[in-house]
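This is the structure I want to talk about, given as structure tokens.
Only one protein chain is missing from this complex, and each of the others stays in its spot.
Chain lettering (A, B and C) follows the sequence in which the chains are written, and residue indices restart at 1 in each chain.
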Amino acid sequence: MKKLINAPEDVVDEALAGMAAAHADLIRVEAPNIVVRRNAPRPGKVGIISGGGSGHEPMHGGFVGMGMLDAACPGAVFTSPVPDQMLAATKAVDGGAGVLHIVKNYTGDIMNFEMAAEMARAEGIDVSAIVIADDVAVKDSLWTAGRRGVGGTVLAEKIVGAAAEAGADLATVTALCQKVQDNVRSMGMALTSCTVPQAGKPTFEIGDDEMEIGVGIHGEPGRTRMKLASADEITDMLATPILDDLPFERGDKVLAFVNGMGGTPLIELYIVYNALKKILDGRGVVIARNLVGDYITSLDMAGFSITLLRLDDEFTRLWDAPVHTPGLRWGV
Amino acid sequence: MKKLINAPEDVVDEALAGMAAAHADLIRVEAPNIVVRRNAPRPGKVGIISGGGSGHEPMHGGFVGMGMLDAACPGAVFTSPVPDQMLAATKAVDGGAGVLHIVKNYTGDIMNFEMAAEMARAEGIDVSAIVIADDVAVKDSLWTAGRRGVGGTVLAEKIVGAAAEAGADLATVTALCQKVQDNVRSMGMALTSCTVPQAGKPTFEIGDDEMEIGVGIHGEPGRTRMKLASADEITDMLATPILDDLPFERGDKVLAFVNGMGGTPLIELYIVYNALKKILDGRGVVIARNLVGDYITSLDMAGFSITLLRLDDEFTRLWDAPVHTPGLRWGV
Amino acid sequence: MIAYEDILTWIRTFAETVAAERTYLTELDSAIGDADHGINMDRGMHAVVGKLDGIATPDIGSCLKTAGSTLVSTVGGASGPLYGMFFMGMGGTAVGKETLTLQEFATAFAAGIGGVERIGKAQPGDKTMLEALLPARDALQAAAEQAVAVGPALQLAATAAEAGMLETVPLVARKGRASYLGERSAGHQDPGATSSFYLVRSAATAWSGL
Partner (left out) sequence: MIAYEDILTWIRTFAETVAAERTYLTELDSAIGDADHGINMDRGMHAVVGKLDGIATPDIGSCLKTAGSTLVSTVGGASGPLYGMFFMGMGGTAVGKETLTLQEFATAFAAGIGGVERIGKAQPGDKTMLEALLPARDALQAAAEQAVAVGPALQLAATAAEAGMLETVPLVARKGRASYLGERSAGHQDPGATSSFYLVRSAATAWSGL
């Protein structure tokens, strides 16, 4: 395992310490490992929190700040955080207007967030929760855990964060977050496996000429293992199921998000964006906004994901609203 | 070779097309492969251009925009651009106040930029050039090609770009760029090799338990090959030669820049930043500004570099000035 | 009779087993999950063992509840709440008790499973830890009704749990991270069912003399 780390068990704590030191103007890191917006709580503002296993940086800690999250709860690498964190974060950001939990759809995340929400409610805080489940690589079904929450989460956090910043109440931001979930779809692929520091070896074996289509952000196996193909072909393999799922239709305006998994250089992401644009142009789907870069990663995995969000005026306005976090910044 | 590409020979063109499509509000891409600020030339403003081989994204094309570069000249992967590009870029951004070429110290870059500068001067454009040579891994000497230009280039482009945006004349921005060079030092390391798409295989072989200290941004071998060490130890191996070289002294204020090489996840860069902060604290060197992320990369190489710039009030003010490019943005 | 000390021995044995099988559990989770089950359980059980010495009164119920809440607070993931609720559910039936009969233990064990079912909402056949826990529960209850001694009863329960664990191999997961794999989850043993088998076997090992 080749990593820039000290002891595997110190990875999360040291990375958080580094983040806190680098972005002291925006965030503070508090026990029990929560990343809190520096000026939280803000009276009357709905608190927005999210969280999940570490290893997806900048998500979620890198999205704490003005116009996005009020707090993030980073668990151990690829492991949902514990309820104590979400409870502490909820209390730290509650300004009396309630707190929204944005939860990615993983069994562990759901259960830990639910426990925390119950505890927080028991302490008199108004808590709502929305589950993001946007990964079309996974078949949706009432009988299973449903789809994974992936790239759509980043967009939800930005849009909902902007609404909360502008003063929207808990019911409004909750409904808005659900509306993002209803209009966003994603899919990812991997060229290489990630390596969990404490596991010490790659999560999956993959041949030098193979790729995994539909991979999860924890290196969970995807839809299919196949021979490496060209960027154009791969982009099509991800874009088509996404487009067909919602479905996105001719004339739809979208936010196109090409996300690197951590080990993929930017030059390749732009090649993918170029391929994606051609596909969307061909379908008459209009890219009105875009985001290209590493925002929801899987440690050192090489690969990428595509997320498409169908935009309306409300989404577009909230996307464009100022944001100032370690990982996303504009308008300030 | 595992890459998200179509044909190796199309990598640069397609990535530029993707970039142009994603950032049409900021840049345009023109023949012969130059990235030009959308509203260039601007009458009376000194033009700032840079360039070099591709494969270091977001540098340089990602730094074209308000408050930074007016144009960038991307060569083939890891290959200096040709004079035609610098000549075209110089003409495209000349607003009558002259053009500064920011050149990284590589034989090829120097020669190609020099040829272009002579051609531009022959066409009546005032051109000056500053060479960035900040890599302390290379022994400096009058008899050799001198030090490589690496991370300091990013900082020079930002600071000089801010001055030009504010209306400084050619002599002033040229002197300012030299001042950055005089106060900046860098060093890098690699855990893995990069792979040039057209070469098709790793530039260097490296054992599973080895690292290369002092590596160049083209995968050029560094100072020494050694057994993998901890993040704290590695950070010290880079920081100490940097600190001792200028030298940076107790009480100095610095901009600390921890840069990912392309294949390194952000979580590891924050661990390195945490280690670097401890080292600088121990030496009484004050981190007044910082930058953590992938800004000058080496394709898919895993590794990082550290750059320290000694700050004075002028540098700090220019660093803080608004910038709006695909790769760096604040204040707008 | 199961004494307070026996409960401690059980928990310690389970913690040791998890530590020893940490890599194996993580490997199982690599195949159909995210390669952390052994790491998660080891982190949690390490924390639980650290708490045991601090407990002043020999109250089995509060000891098990402490174990459960410690797991909730330190494990995260799916297994944190699941094992947490298991121990808290068990503990809830044994508050104030210094010893347990086999029937009381069987009842507590079943209550623990109730906690797992409530929070996890899994059904038998979903390829989860329930596949190992449910047969163990039934074996324990049967043994208690037939007045089998504690040691042999736990041996029976461990055998049942092991069989249930092995039966997870062909199953297609419908809950937890493995469910994302759909049909591709078949052919792999469930990591949580494996740790649950260790939980029962640890009691059998710890209480072989009872």
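The rule is simple: a residue touches a chain if its C-beta (ideal position, glycine included) is under 8 Å from a C-beta of that chain, and two chains touch if they have at least 3 such contacts.
Since this is a predicted model, take the numbers as computed values, not measurements.
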Quiz item: Can you list the shown chains that the hidden chain touches?
Solution: B
Self-check item: Candidates B:199, B:229, B:288 or B:332 - the one touching the absent chain
Solution: B:199
Self-check item: Residue of B:15, B:77, B:132 or B:308 in touch with the missing chain, whole complex considered
Solution: B:77
Self-check item: Residue of B:70, B:134 or B:220 touching the missing chain in the full complex
Solution: B:220
Self-check item: Residues of chain B in contact with the chain not shown
Solution: 53, 75-84, 106-108, 111-112, 114-115, 135, 137-139, 143-145, 147-148, 196, 198-199, 203-204, 216, 218-221
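Criterion: only the chains that are shown with their structure count from here on.
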Quiz item: What chain pair has the highest count of contacting C-beta pairs?
Solution: A-B
Self-check item: Chain whose mean Cα position lies farthest from chain B
Solution: C
Quiz item: chain A to chain B: how many Å between their CA centres?
Solution: 29
Quiz item: Centre to centre, by mean C-alpha position, how many angstrom separate chain B and chain C?
Solution: 55
